[in-house]
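Omission of a single protein chain aside, the complex is shown with its protein chains in their original locations.
Chain naming follows the written order as A and B, and within any one chain the residues start at number 1.
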Amino acid sequence: MVEVRSLRELLAEHPFFAGLDEDTVGLLVGCAGNVHYRPGEYLFREGDPADRFFVVRRGRVALDVHAPGRAQMVVDTVDEGGVVGWSWLVPPYRWFFDARAMQQVSAVAVDASCLREKCEQDPALGYALMQRVAGVMYHRLQSARVRLLDLYGAGRAG
Amino acid sequence: MPDAQTPLTNGAVSLDLRALQGLVDLLAEQGFSVLGPTIRAGAVVPGRITSLDDLPRGWGDTQEPGSYRLRRRDDDALFGYAADAISWKSVLFPSRELLWEGTRTGDGFSITPGTTDGSGPNSSGLGDPPYAVLGIRACDLHAVAIHDRVMQERDHPDVHYAARRRGAFLVTVSCSDPSGTCFCVSMGTGPRADSGYDLALTELLGEAVAEHTFLARPGSDRGAALLDRLRTRPAAETDVRAAEQVVERSTQRMGRTMDTTDIRTLLYDNADHPRWDDVADRCLSCGNCTMVCPTCFCTSAEDHTSLAGDRTEHWRVWDSCFTTDFSYLHGGSVRTSPKSRYRQWMTHKLASWIDQFGTSGCVGCGRCLTWCPVGIDITEEVAAIRADPQPPFGQGGDG
Partner (left out) sequence: MPVDVTAPVAAPADALLPRPFRVVGKRRETSDTVTLELESLDGDGLPFASGQFTMIQAFGVGEVPISISGDPTQPDLLVHTIRDVGGATRALCAASPGDVLGVRGPYGRGWGVADARGGDVVVVAGGIGLAPLRGAVLEAVADRSGPGRVHVLHGARSADDVLFGRDLEAWAAEPGTEVAVIVDRADTSWPGRVGMVTELVRSAAYDASRTLALVCGPEVMMRYVATELTARGVPADRIRLSLERNMRCGVGLCGHCQLREYLLCVDGPVLSLDAVRPQLGTREL
C-alpha cells in the first residue's frame, strides 16, 4: 500500500530540514518537487548546470567520476537522510561530479534558482540553509581528507 | 666476636687493610667471581679483582656535564672516586645474552633454551656467577633494587637476571667524595645505602683514625657470617662518628640537586613545552646516557642464522630509545624527531617509571650528565620546565 505523503510532511521530517519553522518549510515547499530514479539513472552529470539539490528519502546515490582507461570511480555515496549537491550555491553553478542512482531512489529536489532568490530576500532563511549545507560539507570534507591519507594503504596500516 | 657494643656502634666492626684483603680472599674461596672498581682506559670501571692492589688506590675523579677526568688524590683512599664511569648494571644484566638456539628438524624445528643460571654466552667478560661486588655505591645499589622490580617482580620475570641476582654478594662503600654531577641526595638514594646490601663499608683515613680503616655493618645473614670469619675488631665510637661525618660531608657536597615535587604531573602536563625543542637542538641522540644509566633496561631481540639456514640463535641485546628504529611501526617510526626521543627518555626515567614500577627510575648517579657529549643536565632541564610550566591548551591557570 503506497502511502501518499505531502511534500510538506516529507520535508519537515527529513533530518536536513530539522529545526526550521513551519513558514520556512512552506517557503521551501514552494521550490520543491518529488523525484524518483531507477537504478543506473543519473540525477545529474559533471558540467551540467547545477540548478537544484536533492534531499534523499530512499535509496543510495553514488558520486562518480569517469576517466579514460579507468573504471568509473565512486568517490562518495549518499544514503537516505543525506543531501546531494551544493554546486548550486557557488558560481559558476556547474556540477563537479556525476550523481547516479545505485538503487531505486526517491528524493525531494529543491529548485536552486528559486531558492537562491528566496534567500536573497530573506537572509534569515539564507543563513539557516547555509548552516545546514556547511554541516554537510564539513562532514564530507573530513571524510575526503582522511581518505586521502590512505590509512589502510600498504606500508601505512597505522 | 664484637664486644663492648654501644647503641652507637651496634653491630659495627672495623676492618684494617689486611682484613679487607681477607674479605676479598674469602669471597674468592667461596667461589665468587670477585669484582671491584679498577682503572682501565683512563676511567674507574668494574673489573675482576684478586687483591686490594687492583683497586684505584689514590685515585679520585672530577666529573662535570660532558667531562670525566681521573685525578690523583693526596691520600691512599681505595674508594676515593665518586661513581664508576660505567655502572654495575652489566654484572646482573649483560648487554648481550643468548636466550635460545633453534635447529631445523625434519618435522619443523627444535628449541634449546639458553643456560638460565647466568653462565651462558653473554658479553659481560666478568667471569661466571655468582658475583661478589666490592665497592658498589648507594646509588647503584638502589639501581639494583629498581632492576629487581623491573626484571623479577613481573608476571613474566627475566630468569637470567634472577639467576645472577640470587647469588650476588653486594658490598657497598659509602661515597666520601661525590662529584660535580652527583645528586643522589635529591633522589633519596645516597650517599649511604640503608638496605639492599650484604655488607656496608665506610672508608676512614686521615686524621680521624689511627690507621686506614673500614667501618663495616652487615646487611644480611650472609654478610654477618662473612664478617665473623674475618679479623675484625669492634668498632670504636670514634670510628662510627668519623663514618657519620664522612656521610654528612658527602651529603653537603652534592654537585647538583633535583626538585622531584610532583615531577610526574609536571612532565606529563608539559609534553609540548618549548624546552624540549631547546634540548633537542643540543641532543645528538647518541644514546650514551642510556648505556651508562644504571636503570635503563630496554632490550631488543636479534636472530643470528647460519648461512645454510638450519641453525639460529636468538639473542637479547641492550637497546636504546634514542635510536630511530626503537619505535618503528608500519613503515615509519613513531618518534622520528630527536625531541620526541629525548622527551621519551627523560619522561620515562623521571615520571612514567613511577606509574610503572612505583619509584623514580633515576638514582641521581649523574652519569648521564658526565657522559653526555654536549653536557645535557637533566636536573637543569627539569628546573627549566618547573620554572615556566606550560600545560596543554585549555588546562591550567590564567596567562
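As a convention for this text, contacts are C-beta pairs under 8 Å (C-beta built on N, C-alpha and C of every residue); 3 or more make two chains touch, one makes a residue touch a chain.
Small disclaimer: the values here were computed from a predicted structure and weren't measured.
Looking at the complete complex, one finds that the omitted chain is in touch with A, B. Within the complete assembly, B:Met151 is the residue of B:Val44, B:Ala82, B:Val133 or B:Met151 that touches the hidden chain.
In the complete complex, the hidden chain is touched by one of B:Asp107, B:Glu207 or B:Asp221, namely B:Asp107. Remark: the residues of subunit A touching the chain excluded from display are 60, 62-64, 71-77, 79, 81, 100, 102-103, 139, 142-143, 146-147, 149-158. The set of subunit B residues touching the chain not shown comprises 99-100, 102, 104, 107-111, 113, 150-151, 154-156, 158-159, 268, 271-272, 297-301, 303, 305, 309, 312, 314, 319, 321, 326-331, 334-337, 339-340, 344, 347-348, 351-352, 355-356, 392.
Keep this in mind: only the chains that are shown with their structure count from here on.
A separation of 67 Å divides the Cα centre of subunit A from that of subunit B.
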